[in-house]
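Missing here: one protein chain of the complex. Every other protein chain is in place.
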Amino acid sequence: MAIIERPAPTVPAIVTPTTTYGLLKRPVSATGWRSWVFTVDHKKLGIMYGATAMLFFIVGGVEALLIRLQLAAPNGKVLNADLYNQMFTMHATTMVFLFVMPMAAGFANYFVPLQIGARDVAFPRLNAFGFWAFLFGGIFLNLAWFLGGAADGGWFMYAPNSGPVFSPSNGVDFWALGLQITGIASLTGAINLIITVLNMRAPGMSLMKMPIFTWMITVVQFLLLFAIPVITVALFLLSFQRNFGAQFFDVAAGADPLLWQHLFWIFGHPEVYVLILPSFGIVSEVLPVFSRKPLFGYPFVVFSGAAIGFVGWGVWAHHMFASGLGPVSVAVFSLTTMAIAVPTGVKIINWTLTMWSGKLWFTTAMKFSIGLIVLFTVGGLSGVTHAVAPSDTQQTDTYYIVAHFHYVLFGGAVLGIFSGFYYWWPKVFGKMLNEKLGSWNFWLMVIGLNLTFGPMHILGLQGQPRRMYQWTEARAGEGFFNLAFWNLIASIGSFVLAVGILTFLINVLITSRNPQKAPLDPWDARSLEWMTTNPPKEHNFDVVPTVHHLDDFFHQKYEEDAATHTMKQVRTAEEIMAEQERNADKHIHMPSPSYWPIVLAFGLPVITFGVIYSHLISVVGGVIVLFAAYGWALESSTAPDSDFETNTPGTGLDKVASNHD
Amino acid sequence: MSRRQFDIRLSATIASVRVVLRKASKFAGAAGISAVVAGCATNAPQDTWQPKGPNSKLIDDLQQPVFAVAGIIGLIVAVAVVYTMIKYRDRGQPIPEQTHGKPALEITLTIIPALILAVVSVFTFGAIFKLAKTDDTEMIINVTGQQWWWEYDYPVQNEFGITQPIISSGQLVMPVGTKVLLRETSRDVIHSYWIPALNGKRDAVPGRIHTLRLEADEPGIYAGQCTEFCGLSHANMRMEAVALSKEDFAKWVANQQAPYVAPAKDTLAKQGEEVFLNQCVRCHQVNGLTRADGTPAIAAPDENVWSGAAPNLSHLMSRNTFAGAMFNLLSKQCRDEVWNAPSDVVGAKYLAGVTEECLNQKDLRAWLRNAPEVKPMYANPADLAVSNGKYRGMPYLALSEDDINKLVAYLITLK
Partner (left out) sequence: MFSTGFKYFFGVTVLSVVALIMSYALFEKFALGGVAISFLIAVGALLAGLLAFSSDGTTRDANTSTSDLTTQSIWPLVSAIGVVFLALGLVTSSVVFFGGVVVLLAALSEWMVQAWSERASTDSTHNAAARKRLLNPIEFPVLAAVGLGVVIFSFSRIMLTVNKSTGAILFIVAGALVLVAGVIFAIKPNMKRPVGAAICVLGALGIVAGGVASAVSGEREELVEAAAEGHFSHAECGPEESKYYDKLSEGTLSLRSSVSATVVYQDGELIARIQGLAKPQKSLTVGRSIPTNIIFRNATEGEFRLVAHLGGSKSADKAADGDSHKDETCTQLVAPGAEQSLTLNIAKPSSVENVYYLYIAGSDEKKIELVVP
């Protein structure tokens, strides 16, 4: 839809109207930094999400290493108490909000449109805005390090310890406001992807023929859509308490600090599934490909994912078993927590049975996926011990729980993400990652993570609480295998883990210097994203595919021999590609880049900066946001025609343009 | 491979695995637990697997089978995955049949874990409600958390000889074999009270009263630690529960209710009392202490400390710790003697209190010299604008070495 109508050319104008709104011209650069900064292409944004998230992963990893250095020996002196508290707060915040979530958003951005056979997401500019809001929010969060100290209340930021008296630096303000900004990014992203998945699937792709990764991402987006508003409310209460003298958590004024805990965990528990489900999706893509078999029990995996999405809303108080809820609430939440273990178990069983009687090809991607099955199971089972509420009152807030969620999040989410790296790298960059280095990467990471987090089970069960900037020998017990020993092992393990991640970065560096060009279909893959070039063209597909099966790409390549029940190849990927190119659409209309998403996103941290320092700065930020919003609304819908192939309406190929936000 | 073949192979394998597992599970459960136990510290003071009272035993009896079941399931998954990896690795076999799953198998494998969890939940429910029981309580103690120490006050309970309220901090003293109900609250942020050997943890939330039942089977000292993140010195907020036999407890109560004994005239301790009256009494109360003019010295911590209280130091030397149980009042040797004493003499040793030769002079002096240096606290006068100039923790008092000598001499008299 063209937003700006041209005046009828009754009076010949000397100045053509498209150039009149000079500031509202759309950028057209296809190369150079402008092509990235102003891009609305879901693939470029996906890569930028991934790269930025990786950067924050390193930041959060360094924070983790400092924590482990401090705790390697009793009475550690690497960090002081204040700095340590900031470190573990920001480690968690960075890993959750600035690494796993945006990394998943990166994968989703890149692959969901490809997997459903679309040319872009539903709202490309909103997509770009989401990325920039995430980036600026992340930078804003970390700015606090240089402006008087980062947040020091733990990522859970329990009231009243987060109040102005108990945390006098500006760290918590930066934290609360920074998360508001990244929350806006998540919300816009969620809305965008939900609409994309619901409206823009290729012809023939019913919901139950959708790739499982897209399914899991969809569930995650619904979780975000409902969870982010809750944390937004909580963060508003916190900010108002700190910056405007409100008393939502002030006990002397009659408030109840448990309000924060409920709000936080109503968001926080679905958030756990936001972190893990994308990796479940990745693994559910990788295992079938390298087992040469479809996912075992596809509908069960889909519905167990959806079930997790629903039941995930009813378990939040299991984070609060020790906070004095009363036996009835504890019993109910104990039961629901056990209930959510069932659909999770279903996934483990289905993955194992997917490999069963397959033809297993142990690539690095496959190794990471199998690693996830085993290690996530460990985390899941320790989770079940937490569901037993009386037992949880002994284990909660000890290292046992640190072990539990690191097995879930590192053994689960992160291994899944690395599996995705190795699986999709050739698709995204057209180069193969080195498998040998990949093997090193995998084993170093798996050994490192078991060395780091395995001993934490023992530390926790033997009574070492978490969030302590020092531990004392007086409580470490006796014998060779005392807590001092296990603390040291965990610290050594963390460095092995770091070397493992370094190996990945080296792998990336080496393979980008001496690239091994990726073949068209390196893994003999199954889903639509492989039915295009590596990397995909800007418009993704020369022809929007028509889908007949789950795993349609595989079924285009293979057919079952009716007599022997064996699969035989009937076409190669190259042949499919060549056919596509022969029938390529000539009238593909892609959305133009835009200046405004980044300008609008930039206004947000300016506003929040002003909330902390001077409300005048907020006014400036508000003006920037307003300015950008009007620019966004008023800019011409496309760059001038001369930059595009001609757009013939009615061919069905201007679909993307008509879905243009 | 056809679907039938697949079924047969699967069920055959499951059967064989089942036989192996049945044999292995007993062994694995025992071996797994003993392996874990062997890899653990001995005598870790906060070990959650060493219950010393009925409440923690109830938890332990529940969690041990759960851990064992979880371990076995984990093992089954790991074995199944490894077995699959070896058996179905690519040996040039043809691309398998594209089966999409078997609903009957799926449903079975969904119901089995659900049933296991249903059984677990029945026992969990029982334990939750048993642990929450308070109506047969025999004794109550009010527990108040504050950054970064715990206050214990014993309301008047004549059956235990408590005829006037007792207030203490650092160590919770309780009689054995008595169902003690802690009524927890907090003066500032959320803390959590946890003596692993006696029960699970319970948060102390400002504005609320949460209850936690403790009961110790045998006399002894049980360590604990604040487990809800409570700010700067969270790591240094420790606690110790001292269980005494009923007779020893009566002695302890009698000592706590004994009147204040002023130090003799012209002693160093008397001068120390002077210093205490000038400096310490602003926040710290010593019951029965009077000023020179005979008026009682009432502390006013509410005017100096944000949370409105500071530890009551009456009978300080009957405790073994100070500064939120971060430091020992006893020297290491004396402390080990008390901690390692067998349960029949631990009471007597504890009641001996801190003698001159056992006093941990080093830490006590360091504390008096500059408290914020040895325990991180918000006590720098320059940073207190946000709390209206009130401290959170003990500030630097600029005491001279001479004053410190006097104070130590005085404090040792607070038996």
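So that you can tell them apart, the chains are marked A and B in the order they are listed, and the count of residues begins at 1 in each.
Methods note: contacts are C-beta pairs under 8 Å (C-beta built on N, C-alpha and C of every residue); 3 or more make two chains touch, one makes a residue touch a chain.
This one's a predicted model, so the numbers in the text were calculated from it and none came from an experiment.
The missing chain, though absent from the display, is touched by one residue of B:Leu58, B:Val81 or B:Ile166; that residue is B:Ile166.
From the set B:Gly39, B:Gly126 or B:Gly207, the residue in touch with the chain omitted from the display is B:Gly207, counting the whole complex. The residue touching the chain not shown here, chosen from A:Lys25, A:Lys209, A:His549 or A:His587, is A:Lys25. Residue positions on chain A in contact with the hidden chain: 4, 7, 11, 13-15, 17, 19-23, 25, 251-252, 256, 614, 616, 620, 630, 633-634, in rising order. If you put the missing chain back, the residues of chain B touching it would be 134, 137, 140, 142, 144, 151, 153, 155-157, 164-167, 181, 183, 185, 187, 207-209, 211, 285, 296, 298-302, 307-309, 312.
The definition used in the following text is that only the chains that are shown with their structure count from here on.
Rounded to whole angstrom units, the spacing between the C-alpha centres of chain A and chain B is 37. Across the complex, chain A is touched by residues 1-2, 6, 9-10, 36, 38-49, 56, 58-59, 62-63, 66-67, 70-71, 73-74, 77-78, 80-81, 84-85, 88-90, 93-103, 105-106, 109-110, 113-114, 117, 120-121, 124-125, 127-129, 131-132, 147, 188-190, 192, 194, 196, 199-203, 205-208, 210, 223, 225-236, 238, 306, 376, 378, 383, 386-387, 392 of chain B. Residues 80-82, 85, 152-154, 156, 158, 160-161, 164-168, 251, 255-258, 291-300, 322-324, 326-327, 330-331, 334-335, 338-339, 341-342, 345-346, 348-350, 352-353, 355-362, 370, 373-374, 377-378, 381-382, 384-385, 387-398, 458, 460-465, 467-471, 474-479, 481-483, 485-486, 550, 554, 558, 560, 565-567 of chain A are the ones that touch chain B when the two sit in their complex.
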